[in-house]
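Every protein chain except one is present and positioned as in the full complex.
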Amino acid sequence: MSNESTQTPATPLPYGMPISLHQARLVMQAAEEEATRHHWPMVIAIVDSAGHLVMLHRMDQAQHGSIRLAQQKAETAINFRRSSKAFQDLLASAGEGLRVLSMEGVSAVEGGELLMSEGKIIGAIGVSGMLPVEDTQVAQAGVEAVVLVQ
Amino acid sequence: MSNESTQTPATPLPYGMPISLHQARLVMQAAEEEATRHHWPMVIAIVDSAGHLVMLHRMDQAQHGSIRLAQQKAETAINFRRSSKAFQDLLASAGEGLRVLSMEGVSAVEGGELLMSEGKIIGAIGVSGMLPVEDTQVAQAGVEAVVLVQ
Amino acid sequence: MSNESTQTPATPLPYGMPISLHQARLVMQAAEEEATRHHWPMVIAIVDSAGHLVMLHRMDQAQHGSIRLAQQKAETAINFRRSSKAFQDLLASAGEGLRVLSMEGVSAVEGGELLMSEGKIIGAIGVSGMLPVEDTQVAQAGVEAVVLVQ
Partner (left out) sequence: MSNESTQTPATPLPYGMPISLHQARLVMQAAEEEATRHHWPMVIAIVDSAGHLVMLHRMDQAQHGSIRLAQQKAETAINFRRSSKAFQDLLASAGEGLRVLSMEGVSAVEGGELLMSEGKIIGAIGVSGMLPVEDTQVAQAGVEAVVLVQ
């Protein structure tokens, strides 16, 4: 069951228009607020539906490695139309799942989530800096903000 | 038995002449028809016997990550004279099989297959976009088309 | 005057929807016919409005280096919304124009042209394999084909 969720769905989600700077601001604001509330020094990156970077904010004292990792998580989500957690789960299942490690550019660390609008992918958010589950929590705050825009 | 298939055979398959554009068209057409029949948005790449890209088609709404991955699968097949599935199986066996992950550029994801003509390798096809087993199915359609050319 | 054409226009051309596989086929066919008519062994690459590779064909006996160069020309055109010839001209003017050589990924070789539809950029075509002016001639055949689609 969890295995299914880590594979390409029968009907892939369609790519839509690229997220606008205005929409990205709302997503970023919600994610930053969630991080700030917990005093988590994080890097938050937003890419558009083509995978191009639209916005990146690094909070004071965020670890250097998170600058690249936040982008990699967002790129993984947009490039394969699923959360980076899907790859984390697949990898954790071992066996054939280990093949994830041979896929160039894929981050198998949770914290990368798709940004959807009207059933289409408009971008993705990637968060890095704390525990993976906390990264996801902040990313999720961003995901929910883009829903409210519509 | 499955272990044997993942290792270099005693008598390696010989590299032959590079696949021609004409032959590549027939391979691509067969693979595209198989993908279209199932409404699978895929990327299909064909490299010649030297590993150079000869043809690449990306279907509408194929995931971005498959552009690189389809090429990587074809390159893996041609560079090591075996299907990329051989590396997937080897990796899944764990233990020493994990060494696959240390091999630069190798994709251990099925969907990369050799294109043979008169007992020689003329190229390879790599397919990405859906479930690995479906990627192989489309690649196989291409493999069979090149056989018919002869 | 020629200097102006090599700089970002006051009102940049807008990026539109990505070129479809169907449209790319028509562009490729026209470009290939032009190359074949002259017996020019070339590589022809088409990227979409985001810069992602949609189609690549390498003709028999095209030089290996052209596989990457054709893509680089198309990427240059789409990434900077102008033909790669604009950078070639700017570079040839020397002085400050030399800065082109410091721009990562830019190909200052003609043969990369934008594909426009209804006033918007839907992709770009890059051609490599013969004299730069001949590369442009083949690219132009592709450019005109996409106009006819509309």
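When the chains are written out, they are named A, B and C in that same order, and each has its own residue count from 1.
Here is the rule we go by: contacts are C-beta pairs under 8 Å (C-beta built on N, C-alpha and C of every residue); 3 or more make two chains touch, one makes a residue touch a chain.
The structure displayed is predicted, hence computed values, not measured ones.
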item	value
Left-out chain, listing which of the shown chains it touches	A, C
Of A:54, A:90 or A:122, the one touching the omitted chain in the full complex	A:54
Residues from chain A at the interface with the omitted partner, ascending	20-21, 52-60, 64, 67
Residues from chain C at the interface with the omitted partner, ascending	7-8, 12, 14-15, 50-51, 76, 78-81, 94-96, 98-99, 101-106
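Note that only the chains that are shown with their structure count from here on.
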item	value
Interchain centroid distance [CA atoms averaged], chain B/chain C, Å	29
Centre-to-centre distance between chain C and chain A (centres being mean Cα positions), rounded to whole Å	33
Junction residues of chain A - those touching two or more other chains	50-51
